[in-house]
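Below is the structure I would like to discuss, written out as structure tokens.
The other protein chains are all here in position, but one chain of the complex has been omitted.
The chains carry the letters A, B and C, assigned in the order they are written, with residues numbered from 1 in each.
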């Protein structure tokens, strides 16, 4: 890439927006030129408008950048959306209509028939679905954070044995609820056995992700997922206890081999945010653990462990995903890298930027 | 009961032993007369021998009582065993041979063919199995803490619809590992997705608990359980995410009714430690929670919530059990109450005590 | 008391209001007849209007009681105020003007010259200051939660040796910030070394509490307090590390004796919420601890430990106070009991209630 594409962050002061800022610091292809937020923040320097929750300081180049109002007209080639779902629907649509590619982490458009729901290592061909959109720009989404962990883990099994049924119980980190999110009086020394809307996403999104793109439409995969979701007092990293029914007989050893030997379909592309290997398999009985292993592969790995027979379905195991990196901002950045590599992201003519 | 039975506590200084001491404080039927522990503690007053971890002080009548060596000869009518599994096997056997009823929380003898594995509200008739034991005394056990929560929740469904398959994922409290137990460096802000031996107990114990006693032997029930067990940073209360396959069709509403209408087979006995109703059903979507609800019914309730359709099996829901009360010491005390009511616990002749 | 006084709770749905509801459940002298809150809650049954955070269920008599708008006209003999400080100032004033005694936990009027700042065991005579108020009703306040722990601990030393200088560092529980209060992302595995306004209260309130009431005015005591306040991931119980400069020489043993022998000036009154003894002294080097000892004396004790020489001032020690019971709602209830015993709380004529 001869020079870097310019990027706007929608919802730049929120928890996901902050993670975009962190992850894009020093990115070889993308450069933040617009930090967009609501009227309350617009006009202030970023470090003032933001209650920064990161454990590393705000990148220096960003700290004093002025926050602008989040509406079309931003000076950038494309936007990442870290918007909350109550505004993401219409605002992302407005940016797409104004000609911007919108790489979104919000849930609003995920299941829309013309919007790719994309994990580069799982369904990179679904990117082409964006061509069915009729706006000047387009919208591409990444899945729910728990879905990402589940689907990345299931992908090798899907390919090699087929997966028809899945039982998954999640133990999800607090950061998944944003900031301020969960009250410490609910979280400390406790489990909240409910996360609104989460179980439904785990049931529906995998069907689209594993679906088949043909003639500009996706036929959902025939996979049944039952989910139980819990919030646990962990900062980062969703742990998922998974049991699967396979279409073809396989032992736990076969399943372990499938995880270990799985080749990413985008391995040859060497995208900057792609980990060397997507999956990391642990043989220690008590690994992976959220606090110790969520950061592996700079948060872009999915870790697998405890592969064994299931007495009810066929095989059970656990998977761990960094919910705010691989499961949110990092996944969106990887999506943008795939789109850039495929030619779907281009410098926007200055004229367009000025007039839009 | 004209006067109180005298009680010895084996392993009195450990975490379970301490819970026995707490729970028996002011008990109307039982009075602690012997606090037994290893040589290291014997001879010291209890408050010195014990690193007391309770949040209420040591009962006054107990604090200065001298700890004695744990071997037959204790002056008491029967013993509770809070021994750890590395010594419980032989020591409980020795007490039974010396004529003591042993009401044990240890795992060692649970699956022995002549030893009742007992939850009074679930299989009170199994108490009679102790008559098949050939020692002068006998051993009666309560199940693993997670099994208790699962089986208490399944019991009404078993009776009304039949349960053939169960998927359960547990989120278990730290106190289940005893003291010092889990290192804070493993526990804080983390999940340890493994508890040695736990999943196996959840698979095997329910088969015995739901089994049929006939001709002095138990035929195990035909129920398949697949378990995934996790340690979470919670102090007390195991939360279990359960999916069941029923033999007879039932809606979530039917299942809720079954929980609500279930009559305990020991309700009429008014045992001192039995809660008014065993099960407590929550309709709030985010309840029950370990920190808020584990103590309900003085820790003897099992709380149920989130009853809904399961996409893979039939119905799913959550259950919460206080692991060190209902799931350990409190369950053992209730077992003793049932045995006392049935005439299996009697004052031992002083001569026997003196000579044993 | 021939029959119970009727009570209104201002801010009944908030964290402090909920604690009033819990503590007053079964109170021998006071009965809740009015649950008052803002327009958003008024008209709803209490259990619907309230996000109940207690670990015991809402008392049955209260759960379905209708919440009313918080304004004069409530049918009750007096009110407890659990209002937040942004509304407490004017609203408490309005109730006092309408003839209601207002027993407040809010900070707004604490330092007003005519308003008693009251801890019954410390300065019961200050209650008489309310007679200088010119409204039909009056306002009485309890101190900040950290101040309560500090002043209760200092009182015996003040009386016996004199205390001129105090250094105090607090480790304060999350519940002190109300609900939702501190975000779990700030609290978990962290310390927030700042609590807005708290250090100032610890400096100023003790001067009034230890002051002398003469001719209808309080002359502040000459005591200098320097405070450093921290929020730690604890649910209930503020721990305070205290060093004192004494006016009269004393050894740690003398100080320990002073704590142990201190007689409460209200001991003879047998107020329902007063603990048998105010202070509890621990000799174990690692006690008291918030999670284990905050509840002592049903949360109304102040626990002391680690009494030893201070290399810079004279003596140092630690104190623990249950911040939402003794330090807030429980302290206010005890204040009301003292006022009732002194004749400052009476049944209000129904006519007044109707017309106000």
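We adopt the following convention: a residue touches a chain if its C-beta (ideal position, glycine included) is under 8 Å from a C-beta of that chain, and two chains touch if they have at least 3 such contacts.
Predicted model only: the values in this text are computed from it and were never measured.
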item: Contacting the left-out chain in the complete assembly, out of B:42, B:87, B:111 or B:235; value: B:235
item: Contact with the hidden chain (one of C:24, C:49 or C:171); value: C:171
item: Residue of C:42, C:94, C:213 or C:313 touching the missing chain in the full complex; value: C:313
item: Sole residue of C:101, C:156, C:290 or C:327 that reaches the chain not shown, by the stated touch rule; value: C:290
item: Chain not shown, touching residues in chain A; value: 54-56, 188-189, 291-293, 295-296
item: For chain C, residues in touch with the removed chain; value: 165-167, 169, 171, 186, 188-194, 196, 203, 224-226, 228, 230, 232-235, 239, 241, 243, 245, 285-292, 305-306, 310-313, 316, 318
item: Residues in chain B touching the chain absent from view; value: 53, 174-175, 179-189, 233, 235
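Just so we're on the same page, only the chains that are shown with their structure count from here on.
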item: Separation of mean Cα positions, chain B and chain A [Å, integer]; value: 43
item: Length of the line joining the C-alpha centres of chain A and chain C, rounded to whole Å; value: 48
item: Residues of chain A whose C-beta touches two or more other chains; value: 186, 188-189, 233, 235
